[in-house]
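Could you have a look at this structure, given as structure tokens, before my questions?
Yeah, one chain of the complex is gone here, protein chain that is, but the others are all in their spots.
Right after this comes chain A.
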């Protein structure tokens, strides 16, 4: 939130924005172009980072060696009393390699999507010529018109350098405008073609390297080190290079690792124990058992899920500075929403004229409209518009001295040439103005209070209108009712939030009465009225002490402490560099209502991980029913009862399980990239649904899949 109000027309998002990346999830082309990357990732040094898949790779290499050596050792060893066909070991080896490859493919595809974005960003980073001002002095020559300018490569710019950028130039680096005003084309970063205005001072002084100045001339102080610019960071993020594992991802990795260790122990101890029953299992079958049991499905897709989650944010034009922030977004329990722009349309409109007793509607409307003629704000314009609707036209131009609104007087108005003064503004200010020349009748005051109270209670802003004649005799005419228009559909969205366990708090500079009424109309859970940045910071601290995780948006420099304190701080791209520095996300569209999407994406990321973990572990049940009877049926024919799928032969059962294990990864890549469907429901309902789909589904699906694969494998001679 910003306390300085900009007079510039607000930057309008969603007008001509071209989506950065097509929303399509997954295509054959993407798959093919990802293959080289997937093969490169087979390098054990890279695989080591993913212990589950590393074990599969070791198993694949080991089985390949066995397959090569077998012909010299007298053919494949029988396993658990069953003979195996000659091609069995090769079959296992090939499918194990494919399993690893499919896992790498998932990661490659996810990264590939980021690479395309990174490519377009890199183009903006190409070295440009900067006009560096040597010996800049803000007091002596703020516009740097006489100070010498030196040509320098943008790559050599250091923190604190000052450059001059004129129309048509690319801005050489991230910085703050210290002098001048310019329209800037930021489409390279935001994808929006409409230019935005940047000016020195205030909250719109930040410029990004690689964007182009379209008009005017500005002096910019560089605020980033070479190689650490906004664009550099963006490239790192979308490419996944600077992706760090998030706490939940680490915890999940630990759980998966421990499950893997259990299954390694199960496998290693199996043959010594089986040897007592003379039912030892051949090494390829043992490797197959291990690979089927360890959670390869989630192991293969885990990193793709993380990359895709960041990518989804980028598609929403939000840049998260860390994966941790995305995850925290899913955990948010308190959402601080700025009233203006998020809950309401930003500008209040006149909705009615209310006269005090003894004043004609005509006079009030005419006076109010006259005083608003010079008022360039949307509020002022709406007064004139409403007057027009009521049939009163006052012309186009104000005649007389325009008295602008200031925070001190809290009034604006017009001093007409005939000496008549018109004022409209906050009730107390206007009354004080009148009373400079004598008291106002108490009956008028009572009447006025009644109207003001009513309007304020309904959430509107009462604007008291008064005139003073040339002799100084003042009269109060009435009140203009300015109304905040609450965006449609918000009530439902906030109800959804409540169902998800998220409390919404509206932040506004309005008085408590107005705030309360708008809060009720919008359906938020709570509000903070007459909020200063300090109040906001205090509120965040209070919420956090109660164990809540807080998300907020902000753009001004004075929002920076609150943005830094919040667990999820989304800075608007139009905001200052201080705000962008303090937040852990930047919304390129500068749309505060994006916060709700960010929460959804955070949750979706976690759910996708949970769903695939559940699915992966549930799969093991069916795999056991395929492999266990296959392993020991030769020695204990009774175990055939466990072959409930009626698989063709022990060899085909084992191979089918391995094939299923590999193929399921490919089938789940789209899900991993797209994320599972998320509906805003209570935790209880979401759990029931996901347990049913991924838990029960995960138990049943492999029974069907393995059986179908076995029907095909059974056709191979020997199986």
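Just so we're on the same page, a residue touches a chain if its C-beta (ideal position, glycine included) is under 8 Å from a C-beta of that chain, and two chains touch if they have at least 3 such contacts; residues count from 1.
Operating definition for what follows: contacts and distances are computed from a predicted model.
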{"item": "Per UniProt record, name of the chain withheld from view [\"Potassium-transporting ATPase potassium-binding subunit\", \"Molybdopterin oxidoreductase\", \"Dihydroxyacetone kinase subunit L\" or \"Nitrate ABC transporter permease\"]", "value": "\"Potassium-transporting ATPase potassium-binding subunit\""}
{"item": "Chain not shown: contacting residue from A:130, A:178 or A:279", "value": "A:279"}
{"item": "Of A:327, A:375, A:447 or A:484, the one touching the omitted chain in the full complex", "value": "A:327"}
{"item": "Hidden-chain contact residue, picked from the options A:244, A:269, A:360 or A:469", "value": "A:269"}
{"item": "For chain A, residues in touch with the removed chain", "value": "247-248, 250-252, 254-255, 257-259, 261-263, 265-266, 268-270, 272-277, 279, 289, 293, 327, 330-331, 333, 498-503, 546-548, 602-607, 609-611, 613-614, 617-618, 620-621, 624, 628-629, 631-632, 635-636, 638-639, 641-642, 678, 682-684, 686-688, 690-691, 694-695"}
